[in-house]
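Our next item is chain A:
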Amino acid sequence: MRITELRKKVGKTDLYIEDLKIESGMIHGLVGPNGCGKTTLLKLIMGITAPDSGSIDYEGLKPSDVTMMSQRPYLMHASVYDNIVYPLKIRGEKTDEAKINELLERAGILEIRDQYAGSLSSGERQKLSFLRAIVFRPKMILMDETLSNLDSDSEKLFREIVLERHREDGSTWLIVSHQWDEMNELFDKVHHMEKGRIVK
Partner candidate 1 sequence: MGDWLRGVFTNPAVLSAVKVTFEMAFSSTFISAILGVAIGLWLQNHDFTGKKAVVRINRTLMGVPPVVIGLLVYLLTMRGGPLGPLSLLFTVKGMVLAQVLIITPIISGMVFSYAESAVPAIRAFAKTMGADKKQTDRLIISELRNEIYFCIITGFGRAISEVGSVMLVGGNIKGHTRTMTTMISLLKSQGIYSEGIGLGLLLLIMAFILQTLGDYVRKEQIRDENY
Partner candidate 2 sequence: MKIKKLLVLLLSGMMVLSFAACGSSGGGEEEAEAAAAPEEGATLMMATTTSTEDTGLLDYLQPLFKEATGIDLQWTAVGIGEALKMGEDGQVDVVLVHAKSSEEEFVANGFGVERFPVMYNDFVVVGPAAPLEKTDDVAAFFGAVSDQQLPFVSRGDDSGTDKKEKKIWEGLGIDPAANPNYIEAGQGMGATLTMANEKEAYCLTDRGTWLKQSKDSENEYTLDIVCEGGKELLNQYGVIAVNPEKYPEVNNEAANAFIEWITSDEVQKLIGESGVEEYGQALFTPNAGTDN
């Protein structure tokens, strides 16, 4: 994926990406202080916001191949299980319940499987959001500090899942983080951002 001369002004942040290449099949880190435009960049890639100018070359990637986990994930008014199978349902894919249960078990949220998503704690919400994003095996995954509310054991577990999926699917990951020392072992490549610019 290649981003050229992409410009977007949101509030105080003036985002300008002159030239950024995100090689496919790699795990990229996006690191920088709060308010430097990381989330905006992800939203632009996801197509949630339109740029003021510039372009993104998806290099054959379809919009439905890309997913994004927000910092505050949107939860459907349904059970945890129904939330997780939603992307499979709209793709008309058969849901293998045993497999999904296995996934839930591993993430430690099997016992709340049938609970109403609105009643979850913020850590559980992030786990749900993570599973929902990876369940349909997208080619590119954007993560916006999705694991920030997890305890260190859980975070370690999810890092493992990221690596595993990356190995199995050859998927591309772009992970926003400011606690970069903990996440950095994942990253094949790290992009530093400051005041709306890629600095390194």
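By definition in this document, a residue touches a chain if its C-beta (ideal position, glycine included) is under 8 Å from a C-beta of that chain, and two chains touch if they have at least 3 such contacts; residues count from 1.
A word on the picks: all candidates are chains of the complex that A comes from, given by their letters.
Keep in mind that this is a model prediction, so the values were computed, not measured.
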item: Result, touching chain for chain A in the complex among 1 or 2; value: 1
item: Sites on chain A touched by candidate 1 in the complex; value: 43, 46-48, 63-70, 74, 76-77, 86-87, 90-91, 116, 118-122, 125, 132-133, 136, 138
